[in-house]
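Note that this complex is displayed minus one protein chain, with the remaining chains in position.
Let's look at subunit A:
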Amino acid sequence: MAAPVNGPGTDPRAAIAPGTAIPTRRGTELLLLGFAVLITLAAHLIIDITVTGSPGTELVTFGIWFSALWVVAHVVVRRFAPYADPLLLPCVAVLSGLGLSMIHRLDIAGTQLGGSSSASVDAPVQLVWATVGLVLFIAVLVIVRDHRALARFAYTLALIGLVLLALPAVLPNSEINGAKLWIRFGGFSIQPGEFAKICLIVFFAAYLVDKRDVLALASRRVLRLELPRGRDLGPVLLAWVASILVLVFERDLGSSLLLFGIFVVMLYVATERASWLVIGLLLFAGGAFVAYQLFSHVRVRVDTWLDPFAYADTGGYQVVQSLFSLGTGGLFGAGLGGGRPDQVPVAKSDFIAAAIGEELGLFGLVAMIVIYLVLVERGLRTSLVVRDGFGKLLAAGLAFSLAWQVFVVLGGVTGLLPLTGLTTPFLAYGGSSLVANFGLVALLVRISDAARRPAATAATTPPRLTDAPTEVVQP
């Protein structure tokens, strides 16, 4: 992607002055990673024993492979991002471990019941995808030694992002379950939208840092709101049009909502103008209204969201089954292997949260949501601490994109929001999502490393002018 930046200050060892060492907390990370691996293996064992009566033969292979993934990840972080936030990686590990266990559990249910068309063994495939994800994770950490370097490729990434976003709409044979978000080749398919998301966030961060002065300062005051000038509305309108196009041509409500939400929030963070939120909300409301009027698939989604039980046999089937799953789970859940999460359609991907809610109960599901919350808030914390504007905005964008995606997906699964085609990050079955999100976390790890690196280092090695933090003194 980018050539390594061989600027001063990128060698961590030089940063640690004797006697004033700032703890890297890598030990904490390793301990927590061990804990995450332990939870995952215990879950696997419980599932095997509950459902089939004995530990599966693949448990040892899985255990070694899964543990190796995180040992490698840890070693790479230790070597290339020693000051990185120690909580990011363990959160990812426990989430993907939980996801793998649940997919494994649903694999067994599929083969046991027989006759089901969804009877396929997906957990090993997902483990391979996790490995590919790890390769991307390592690649990002090794290649991108300084996140600020990414800003230089902003427009290239924007182009790549848009192409990836538009690809499924153009290509034939891209439709699965009514949404065109796949590229298929050979035996497997990928969802380029997941990668497009990250490319676009990098672009947004670079663009907004560049333009934030003019977007923030040139304004007119109307009704106590600082409204931007008409011509400055350009970018937000462009993002809005892009998401509408995604909605129209790919029928992908989720990506559309996701991208627009991320952009508006990043705009708000960059400019510190709440008016952008209001404008965004108005544009969203307008777009939603028009989409509801024009597109039957949006109407169906909304109607089934308002009263899923009235459409229990048709459009609301998935949500209703998901609610049954969650309700049956109750407080404590049916126990791993004890429920019937396979009754929910696409339980391995879109509705994996329902499966967790059924078998681990309210406690398990809330714990899972809190782990996401920890991951997101650590990302936002990184954003607060990091010293350069681009890093701040990038970290905020990445962390918020995770939060927003989790909220939209879980909101859909639990009937709080209309269903979208988005997947639960790290947890759900699906290679593109898993690999892309590993890349996303790699960026967060990289920025958090920069954020926690001792300030002394930064002071002794003043950044070049082009990389200088673009803080603006507010009038």
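Everything that follows uses one rule, which is that a residue touches a chain if its C-beta (ideal position, glycine included) is under 8 Å from a C-beta of that chain, and two chains touch if they have at least 3 such contacts; residues count from 1.
Rule of thumb we're sticking to: contacts and distances are computed from a predicted model.
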| item | value |
| --- | --- |
| Name of the absent chain as recorded in UniProt (options "Aspartyl/glutamyl-tRNA(Asn/Gln) amidotransferase subunit C", "Intermembrane phospholipid transport system permease protein MlaE", "Molybdenum ABC transporter ATP-binding protein" or "Cell division protein FtsI") | "Cell division protein FtsI" |
| Residue, one of A:265, A:352 or A:398, that touches the chain absent here | A:265 |
| Residue of A:162, A:278, A:312 or A:346 in touch with the missing chain, whole complex considered | A:312 |
| Which residue of A:242, A:352 or A:380 touches the chain not shown here | A:380 |
| Hidden partner interface residues of subunit A, rising order | 113, 115, 265, 268-270, 272, 312, 320, 323-331, 339-340, 343, 357, 361-362, 365-366, 369-370, 372-373, 376-377, 380-381, 383-384, 389, 392-393, 396, 400, 403-404, 406-407, 410-411, 414-416 |
